[in-house]
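A protein chain is absent from this complex, but the other protein chains hold their places.
Letters A, B and C mark the chains as written, and numbering starts fresh at 1 in each.
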Amino acid sequence: MHLERLEVAPGVHEWALAEAVLKTLYDTLGCRRVDRLVLGLGELQAIDRDVFLFALKTLAEEMGGIGRVEVREVEARFRCRRCGYEWTLKGAGLGEEEREAIHFVPEAVHVYLSCPRCGSHDFEVVSGRGLAIIDVEGEGCRVQE
Amino acid sequence: MHLERLEVAPGVHEWALAEAVLKTLYDTLGCRRVDRLVLGLGELQAIDRDVFLFALKTLAEEMGGIGRVEVREVEARFRCRRCGYEWTLKGAGLGEEEREAIHFVPEAVHVYLSCPRCGSHDFEVVSGRGLAIIDVEGEGCRVQE
Amino acid sequence: MYRSDPRFSVIGDRLRSIDTVLVVASPKGGVGKTTIAALTALAAAGRGLQAGLLDLDLTNPCTHIVLGVDPGLELIEEEKGIVPPRIHGVSYMTVAFFTGGRGLALRGGEATNVILEILAVTRWPRLRLLVVDTPPGIRDEVLDILNIASTIHHDSRVVVVTTASRMALEAARRLLGILRDGGFRVAGLVENMATGARSGVDELAEAMGVEVLARVPYDPGLEDALGNPPALLKTRAGRALEQLLGKLF
Partner (left out) sequence: MYRSDPRFSVIGDRLRSIDTVLVVASPKGGVGKTTIAALTALAAAGRGLQAGLLDLDLTNPCTHIVLGVDPGLELIEEEKGIVPPRIHGVSYMTVAFFTGGRGLALRGGEATNVILEILAVTRWPRLRLLVVDTPPGIRDEVLDILNIASTIHHDSRVVVVTTASRMALEAARRLLGILRDGGFRVAGLVENMATGARSGVDELAEAMGVEVLARVPYDPGLEDALGNPPALLKTRAGRALEQLLGKLF
C-alpha cells in the first residue's frame, strides 16, 4: 500500500457544517437575511465552536450575512434497545481518537460504546447526535415543520 | 416438494391481534378492568371487524373482561421517499390476493405498490399501517407515553 | 424498546413451544448462512426431531429456493394466527409467503415491524429446534432476533458461519465481538466451503474462544440439488451437517 496523502489537518469539517447550515437557511428555508439563529449542537458532534462560528460568519458574507448566533449544547443520551438502560457520555470513558471519530460520524459511537448494563451495542442515541436549527429570525425565512 | 398442509382457512389472525391487544391492556398497561377502549385500525391491516371484536370479547372473558370498544379506521397514505409525491390506497388498484398479503404483513405493500409519479418502491407509509390503542379507560391502567 | 408494542407481549407465548432457537448469522453474504440454516432444519427433521425454519432475510429471502417451494399465500393456514406449512417435515415460515418471493424494499424500522408481525402471528407447533436464517450486515433484522431471542427465550444460541476467505473471517470476527460484549450465547463457528486444511477459521476460533462446530466441504453438486431437499441431504454439505447436529444435541 502506498498513500499519496498522509498529512492530517485538525478540526475543520466545521466548514462543511457551516456550509450546510447556510444552505438550509438561504436555499431550503428561503431566507433573504438572517437576524437571529439558535442552533442545537449535539455533544457527539463535538466541533470546535470558534472555528464553526468563524466559518459561519465568513461563508455567510457571500450570502445575506448572519446576525446573532446562539449555540446550545445538547447532552448525548443513550438508551439500550435490549434492556432499556439509559446512560450519558459522561464517564463513558471514550479516548481522544474515539471522540474524534464520533465527531465525524456520530453513529460510529456504536462501535466504541456498549450498554453498561447488558453489553449491547444496539442502543438508541436519544439526544445529542447532530446539529439542529432550533430557531431562526430574519427576512423571508419559511420555517417548516 | 411435498406439502403436508394445503388447506386455507380465511381471515382469522384477527385472534392474534385481539390477543396482542389484551396482553397489552392487562400485562403491559396493568389494567385490572377495561371499561372503554378506542382502537385505531389501519386500512392496510384490513381485518374482519366482526371476527376481531368477537375474538376480543371471547379472549377477554378469561381476563378482566372488556367494556365498550370503539374501532376507528385510519386511511392508508403513502409518501414517496424519492420524489415526495403523496397518494392513498384508493385507486391504487390492488387485487384481492395482494390485499390479503398486506393484511398479514403491511410492509409487503412495498412489493405491490410503487410511486405513481416516479415508480419508486421506496415510500413511507405515513398512516394506516397497524393497530393502535388510542385510548383506554378502566381500573389500574397505566397509560404510558 | 419493544415492550410497549402490542405484538411483543404475544411473541413470548408464541416461542414457548420451541426448545432451542438457533440463529444462523454472519455479516458477510455468500458464506452459506441460508444453505446451512435450511440444511440443518432438514437434517434435524430427517432424524425425527421436530424442526422449524424461519427466514428473516426480509428483503431478499432465499430459503424457499433451497427448499424448492414456490412461495405464496396458498401455503399458509390461518387458524387463530398462522400455522406454518410443513415442508419435508420442517415447519417453515418466510416473508416470501407474503411477497410471492419478490424483492422487498424496506426502510429501517419497517424490518422490525415485519419481524414482530411474523413472530406475533406464527403459531409454531412443539419444536425441538427452530433454525433462523438471517441477512448479511449488522442491521435491524439481526439485532432484533438477537434481542428478542436472548430476552424472551430460555435457550437461544448463535451459530456464526464463515469461510476461510479473509473478508468472511473479518466479518465473523466483527459479529463475534458484538456477541461477546452482549453476553449472547454463541454455539460456535461453522466453517463452510472448507478444504480440510487448517485455516484462518481455527485461528479465529482460538482468538475469540469459541468452538468450530462443523466443517462443511465445498460441494460442486450443491447448486444442482437446490430445490430438492432429499438430494441436498445427500450432498457432502448435507452430510457434514450431521456434525453440527451432533454438537447441538
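The rule is simple: a residue touches a chain if its C-beta (ideal position, glycine included) is under 8 Å from a C-beta of that chain, and two chains touch if they have at least 3 such contacts.
As the structure is a prediction and not an experimental result, all values here were calculated from the model.
Visitor: Based on the whole assembly, the unshown chain contacts which displayed chains?
Guide: By the stated touch criterion, the chain not on view contacts A, B, C.
Visitor: Given that one chain is not shown, which residue among A:V21, A:L56 or A:L89 touches it?
Guide: Of the candidates A:V21, A:L56 or A:L89, A:V21 is in touch with the missing chain.
Visitor: From the listed residues C:L143, C:V158, C:L189 or C:A237, report the one that touches the chain absent from this view.
Guide: Checking each option in C:L143, C:V158, C:L189 or C:A237, the one touching the absent chain turns out to be C:L143.
Visitor: Touching the left-out chain: which of C:K80, C:R107 or C:K247?
Guide: Per the contact definition at the top, the residue touching the missing chain is C:R107.
Visitor: Which of these touches the unseen chain: C:T34, C:Q50 or C:T94?
Guide: Per the contact definition at the top, the residue touching the missing chain is C:T34.
Visitor: Could you please point out the chain C residues that touch the chain left off the display?
Guide: 27-31, 34, 57, 59-60, 62, 65-66, 101-112, 135-140, 143, 165-167, 170-171, 173-175, 177-178, 223, 226-227
Visitor: Touching the missing chain, which residues of chain B?
Guide: 79, 81-84, 114-115, 118-122
Visitor: Name, in rising order, the residues on chain A that touch the hidden chain in the full complex.
Guide: Interface residues of chain A facing the absent chain: 1-13, 15-17, 19-21, 23-24, 27-28, 81, 97, 100-102, 104-108, 110-111, 121-122, 124-125, 129-131, 133, 144.
Just so it is clear, only the chains that are shown with their structure count from here on.
Visitor: Using mean C-alpha positions as chain centres, tell me how far chain A is from chain C in Å, no decimals.
Guide: Result: the chain centres lie 39 Å from each other.
Visitor: Using mean CA coordinates as chain centres, what's the gap between chain B and chain C in Å?
Guide: Between these chains, centre-to-centre, one finds 28 Å.
Visitor: Which chain C residues touch at least two other chains?
Guide: 3
Visitor: Going by the contact rule already set, what residues in chain B reach two or more other chains?
Guide: Nothing qualifies.
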